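Okay, handing you the structure first.
With one protein chain withheld, the remaining protein chains of the complex are depicted in position.
This part shows chain A:
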């Protein structure tokens, strides 16, 4: 039996009076530089999906001189199959708060925003109460524990756009602008919210920093292997016996064990066809190829990504075309409409798949491949670049089942 490693998932924390804020206190004791150093040494990578090293992001932001800097906690969890941030916001809001405080202290920001997905009404309620309590207790809005660190925190409710999970789109959204990506550079750490240096971190990433700085969980940074340190929250869903949220140490389990052990295997009478390893913007992995350790580098080796940690098991009972249509429809609806390859490419892919289903027309694999390449190589942001990963990987793996000829990604 695989054992979960409980850090982020540790004790339920809702009562601010019982919470000791050990990590931020430790950070204040260590000072800014050493706090950043510790996060860098922990090799923490952004848990939102892109995997950018958090410590380096902080260091760059800390090095920039500016009157005003901002921290933004990205809780616009929109990747289908992902529900880890929701869990943290609802069940561990104080850890999230502490993570935000550490980040703000480290980079020298005195204003922070937390942007929570609009549909997460419970998370929003819980977090609003947390902010209220923290203000009352002078944890926010006042010098923390007699230090020179003070933070204001504001909650922003998302308005229901997947693209706003992208950091620059999220920043536009906070500013009241249309949710669409900004051209990078400048990166948010140079010119972000209201053109000020801004660090945008995922909810889980910030909770990890609260573990890293907490003297009670010193070993957290040593978990896993080089390049994949700490734990990862996994959102197991699909045709599994035990779907749910699990916390595992990196590289201590294989994807196969995650499915068959943690997830309790497939529901009775069903056979696994493939796994979507990190949300629908990642490529599928066939059932026979799951036996590899769960780590950043093992996914990278396979040209894949562990994405947001949404592991979806898909059994053979599903129609491949229906799945592709479902995903295609999602991306078509969610492109922000700014760049042509993403907007028009996803529209055309949806059209092609529909005509395959409804009119029995053959899919022109070369055309699909051309459009796929165009989106992947030329789209303006990560949404577009990864929007066809699922569909292309299904076609690549199941060409004969789908009666598709031709070559993909020539």
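Please note the rule applied: contacts are C-beta pairs under 8 Å (C-beta built on N, C-alpha and C of every residue); 3 or more make two chains touch, one makes a residue touch a chain; residues count from 1.
Criterion: contacts and distances are computed from a predicted model.
Which of the following names does UniProt give to the chain that is not shown: "ABC transporter permease", "Extracellular solute-binding protein", "NAD(P)-dependent iron-only hydrogenase catalytic subunit" or "Heme exporter protein C"?
Answer from the UniProt record of the missing subunit chain: "NAD(P)-dependent iron-only hydrogenase catalytic subunit".
Out of A:336, A:353 or A:395, which touches the unshown chain?
In the complete complex, the chain left out is touched by residue A:336.
Which of these touches the unseen chain: A:4, A:110 or A:364?
Checking the options A:4, A:110 or A:364, the one contacting the hidden chain is A:364.
Looking beyond the chains shown, say which of A:68, A:385 or A:399 touches the absent one.
A:385
Going by the touch rule given at the top, which residues of chain A touch the chain that is not shown?
Chain A touches the chain not shown through residues 161, 163, 178-179, 183, 185, 332-341, 343-348, 364, 367, 370-371, 373-374, 376-380, 385.
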